[in-house]
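Note that one protein chain is taken out, while the other chains of the complex remain in position.
Letters A, B and C name the chains as they come in the text, with residue numbers starting at 1 for each one.
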Amino acid sequence: MDINNIISPGLLDAFIKFGINLLIIILKIVVVLAIGLLHVAYATYFERKVIGHMQVRLGPMRVGWHGLLQPFADGLKLFFKEDIVPAKADKAVFYIAPIIFMAASMVNLSVIPFSYSFTIADFKISPVIADINIGLLFIFAMAGIGVYGIFIAGWASNSKYAFLGGIRSAAQVISYEIAMGLSLVGVMIMAGSLNLTDIVRAQEESVFGMFAIPQIIGFVVFSIAAVAETNRTPFDMPEAESELVAGYFTEYSGFRFALFFLGEYIAMIIMASMATICFLGGWTIPWYIKVVPFINYVPGIVWFLMKVYAFFFFFYWIRATLPRYRYDQVMGIGWKILIPVALANILVTGLVKIIITTMNGV
Amino acid sequence: MAVTEVRISIHTTGLDPKDIAEKIKGQFPDQVIEVAEFRDQVSVIIKRDQVVAVLKYLHDDPVLSFDHLQDLTAVDYKGKKDIRFEVVYNLYSTRYRHHIRIRAQVPENDTKINSAVPVWSGADWHERECFDMFGIEFTGHPDLRRILMPEDWEGYPLRKDYPLKGPELDKDWPGFTDVLKRSKELREFDWEG
Amino acid sequence: MVQKEAEKILETRELSVNMGPQHPATHGVLRLVLDIDGETIVKVTPYVGYLHRGIEKLGESLSYFQALPLTDRMDYVSAMSNNIGYVVAVEKLFGIEAPERAKFIRTIVGEMSRISNHLLWLATHALDIGAMTVFLYCFREREWLLDLFEMICGARLTVTYPRVGGVRNDVPQEFLESLWKFTDEFPSRILEYETLIDQNRIWLQRTVGIGIISAEEAVNMGMTGPTLRGSGVPYDIRKHKPYDAYDKVEFDVPIGTTGDTYDRYRCRMLELRQSNNIIRQLIEKLPPGPVMAEDPKFILPPKDKMMPITHPTKDLAYFILEKACKGCGMCMRACPAKAITGEKKAPHKINQALCVNCATCLVTCKFKSATVVPGGKGLSDEKLAELAVAPDQLPEDIKQAQQLLVRQFEFIKKGPKAPEGELYVATEVPKGELGFYFVSDGTGKPFRMRLRAPSFIHASCLPRLCVGHLVADVIAAIGTIDIVLGECDR
Partner (left out) sequence: MMAVGASHYDFDRFGIIFRGSPRQADCVIVAGTVTKKMVPVIRRVFDQIPEPRYVVAMGSCACTGGIFRTYSTVQGCDTFLPVDVYVPGCPPRPETLLEGMMLLQEKIRNEQARWSPWR
C-alpha cells in the first residue's frame, strides 16, 4: 500500500511540521540547559575569583589556566563522592527534596526569553522555550515550589541545624516573595502585560528605554528581595555558616549536595535574568545608546548576558562587603520596609498611568 | 555606646596588706591561724568553717571592698603539711588597688568547704575546676559537675598521688578506649593502596 | 479560657541544640547546648575541657625554666604576652631584675602581640557576623606582624622569645626599622577596617544593645581586660601594677559606657591605636645595654662563650687519655653519638669520625681522662695522643668555657632552686588578666603551678550574655568575649 493513501498529504505535512517543532523545542531545551549549567559552573568560579580579588588574594589558580577547570573538577569530585543518608532521616523525602528544589528552579529557565526572535527557513524561532502569557506569575509560582524543596530537606534530615535552616528559609523566601511580587507590579502596570517578551518590547518602546529609571524604587526593592530570595549574604540566614553550619543542606553529601548547589545558582541566574528583563530592558538597548554608530550590530543576546553578568557581579560584591543580618532583622526589613515601599510605588505608578491615559484620551 | 579614653594613674594607693590581715584578725580572731608574707604578698590562713563569712566581710566592707576575685584554686600539700588541702582565694580591689590572699584549710578525710558563689558569681567555674582536679566539694554550689575532664572520669588529676601520665590503658576512660577498640575493628574496611 | 485550653493542647517545648565542639563559629572546641524557644535563647550551657592538656600538672614536673614553652601553647594567638606573663612571675619569684633594654623589648613585643591578637579577634568576630572581607584585611596586617616576630626569633606563633631574666637575643636594627614603618602605616589600616564596619548599619544593628552587662556584675563575674573595660571599669594591670616598661610610657585606657558588644568592639579598636602609640614611644626611648640579666645562679651562661658550639677555636677534637682512663664506661653510656667504644676496665677510645663535639664525655668523666685538643680536628689518634694534655692543664679560656658548660649541664638537669614561698602575679594579656600562682617548696620545680586564664572566666560568662537574645547573637557573644580554648582549658 502506498503510504500516501493512509495519511493525507495535508496531515503528513502537519506531522512533519509538528516533528520539526518538537525537534526545535528539544533543541532549545538542550541548548538552554547546557548554557545554563555552564553558567552555573562558571558562576561558582567567578564568585571565587571575584571575591578572591576583592580580598587581596587570587582565588583558584591550579586546575587549568588560572583555575579555569576548577568547577568541573569540583563537580566531578562531588559526583564520585559517597552518598550518605543519615540513619534517622526520612528516606523517601530526603531523596526527593533536592530534586524538587532543582527542578523548580530549572523549570524557570523555560520562560526566560533571551533575544529577538529570528526565522530560519520559514520557521519563526523565538529564543524562549515556552513563551507563555503569564511568565512572571509562573516564575513566582515555581519559586514558591522551590521552598518546599528546602523546607522538606530541612525536615527530612532529622537534624536540628537543618531544621532551623529550613524554617528560616521558608519564612524568609515567602515574605520576600511578596515584596518582590509587589515590586514587579509597577512593571506590569507600565508594560500592561505579564508576558516577559512583551515586557521587554514595552521597554524598548518607552521613553526611558528601560524600566529601571521610572521604576527605580521598584528596582531597588526587587534587587534586595532578589538577594534575599536566593539566600545570599547579607540575608543568608538559612545557611549562615557561623550559626547553622550549612543550614538546610547540612546533612546532604555528594551529588545531592551538588543538586542543591546547582539549584541555588540557577535561582541566581533566574533572578538576574528577571532583573534584566523587567528593569534593564532585556536584550534591547535604549534609543539614546543606539545613537552610537555600529552598536546596532551587536546581537541582542550579548546585551542580555552582559546585563545578567553585571547583576551577578552585584551579588558577589555585596557578599564580599556586608555582614550578615540577624534573623528577626531580616524579617523586619521585608515586612516593615520593603512591602510598604513597594505598595507606595504601585500607588504612584498606577496614578501616573491613569493620568497619562486620561490625558491621551482627552 | 560612647567609648572614651581615660588616663589612669599608675600610683597605687591601696591599704598595706599587713593592715588588712590585722583587720581580718580583729574581726575573726578565732578563725585566723597564721599570716604569711612573701615578696610583699600577704596570705591569711584561716579555718574553713567561717570562710564565706570572712569572704563576705572582705567583699562588703566599704574600706576593703574586694570586688574582684582574681583566682580561686586549691593546693595539695600531701607529705608537706598535716592538713592536706588548702583552698586559695586571691582577692583584689579594683577601686582601692589592694591585694590579699586567703587560704582555707581542708582536711583530707572530709573535703568539703562552703561555696563562694554567693559572694562572687565568678567563682562558679573556679570551684567546679577545683572539684574536678582535687575532689574538693563546695557545698552550696549551684551546679557542681566536672568541668575539664569528662563527667565519668575517675580520679582527681592534680592531686599529688595521681600519675602525670594518667591511668594505664586498660583502666582508662571508657569513652576513649571504646573508640580505640571500634576504630581497630573498622580499620579492616579502610582502603589500602 | 479558650486561650488557656488551646495552650494546653498546643503545648510547646524548647528545642535544645548542641553547638560544637566541632562548629565553625566556636573558635576551637567550645561546646554549647542551647535551649531555644523558636529563635530565642532560653538557656545556654557551655561545656569546656575538650582541649585540656594538663599544663598545670605538667608544669609541676618541669623546672621553672623548662615550663616556659608550655605557656606559648596556652593562648597560641598571643603567645608573646603569655610568655611575658610567665617570665615576669618567675622573675618576681626568684627576685631577678631584667636589664632595662630587655624590659623595653619585652614591652614592645608584648604590645605587638596585643595588636596581632586584636586583629585576629576582629577578623573572626567580623567573619562570624558575616563580614568576610574584614577577615582577610586583618590577616594581611597580622602576617606583617608575624613576619616581624619571625625576624627576632624565627618562629611565627609559638615564639618563646622572652626568657627569665631578659629576652633570648637582642633585636636586629632592621626589625626596629620595619616595625617603625609598620607603626607609621597601621593607623591608616585601622581606618580601613573601620570604614568597612564601624558605621555599617548592619554591624550596628548586630552589635549595639547586644549582650549588655553592667559594671558591677562584670567585676563580680571576674571579667577582665577589654571585656570588662567595655562596661566602664577602669581596671588595667598595666596601670594598676605596672610591670616591665609600662611605667615609662604614656597611654590612655579606653573605657566603654553601656557594656554591649559594640562598646567592647570600640574599646579594642582604640586599644589597637594605643598599642601602636606605645610601640612608637618605646622604640624612640629604647636604651642600649645587655638584654639578659647576669646572675650565675639563675641565668643560663651565654652560648657564645660556652665550649663546643661557637667557641673561637672551632677545630676542637675530643680525646681520652689512656693513662687516666679507668674504663668505667660512663662516657660510653653518656655519648649521644655512640662514638666511644672500649672494653670494661680498659682505656676507651673516641671514634673521631662519629664524634659530634658535644663535650658530654668531658662533663661525665670523673677521672679527668677525657680532654680536648684545640686545633686537633682531622688529626690521627697518634698525633692527638701527642698533643693531648690533662683537662686541668688546658689553657685558661678553654677551661673557663668548660666550666660554663658544666654549669649549663647542672642548670638544665636540676634547675635553679627557687626560694620557698607562694606568689600570685598577674599581667595584662590581650584577653584580660593572666595570673600565675606559684607555690614553691624550695626545689627547682614548682610545687604547684596555677594559671588563671581569662578565657576560662569569660567562657563562664557566656550564659549571662546570651539568654534572651536570638541564636545569631550567641555567635556575636562568643566573638565579643574573645576566648581561645587552648587558654581556657589549659
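By definition in this document, contacts are C-beta pairs under 8 Å (C-beta built on N, C-alpha and C of every residue); 3 or more make two chains touch, one makes a residue touch a chain.
These numbers come from a predicted model, not from an experiment.
Novice: List the shown chains that the missing chain touches in the full complex.
Specialist: So, taking every chain into account, the missing one touches A, B, C.
Novice: Looking at C:P69, C:G209 or C:P290, which makes contact with the chain not pictured?
Specialist: C:P69
Novice: Which of these touches the unseen chain: A:E177, A:E229 or A:E251?
Specialist: Among A:E177, A:E229 or A:E251, only A:E251 touches the chain that is not shown.
Novice: Could you tell which one of A:A14, A:V30 or A:L58 touches the chain left off the display?
Specialist: Reading the full complex, the residue touching the unseen chain is A:L58.
Novice: Determine and list the subunit B residues touching the chain excluded from the picture.
Specialist: 148-150, 157, 162-167, 172-173, 175-176, 178-180, 182-183, 187, 190-191, 193
Novice: With the missing chain put back, which residues of subunit C would touch it? List them for me.
Specialist: 21-24, 28-29, 49-55, 57-58, 69-70, 73, 76, 120, 123-124, 135-136, 139-140, 142-143, 146, 156-158, 486, 489
Novice: By the contact definition given up top, give the residues of subunit A that touch the hidden chain.
Specialist: 48, 52, 55-63, 67, 70, 73-74, 77, 80-84, 241, 245-246, 249-254, 257
Everything below uses one rule, namely that only the chains that are shown with their structure count from here on.
Novice: Could you put a whole-Å number on the gap between the CA centroids of subunit A and subunit C?
Specialist: Using C-alpha averages as centres, the distance is 52 Å.
Novice: Which residues does subunit B have that touch at least 2 chains other than itself?
Specialist: Expected reply: no residues.
Novice: Which subunit C residues reach two or more other chains?
Specialist: none
Novice: Looking at the complex, which residues from subunit A come into contact with subunit C?
Specialist: Spelled out, the residues of subunit A in touch with subunit C are 51, 54-57, 160-161, 164, 233-234, 236, 240-243, 245, 319-329.
Novice: Quick one: in the complex, what on subunit C touches subunit B?
Specialist: Against subunit B, the touching part of subunit C is residues 48-49, 52, 54, 56-58, 60-61, 92-93, 95, 208, 216-217, 219-223, 230, 233-236, 239-242, 246-247, 250, 252-258, 260, 262-263, 266-267, 270, 274, 421-424, 426, 433, 435, 437, 439, 441, 447-448, 450, 452, 456-457, 459-460, 489-490.
Novice: Mind pulling up the subunit B residues that touch subunit C in the complex?
Specialist: The contact residues of subunit B facing subunit C are 1-10, 12, 36, 38-39, 41, 43, 67-71, 73, 75-76, 80, 88, 90, 94, 97, 99, 101, 120-126, 129, 133, 146-150, 157-158, 162, 164.
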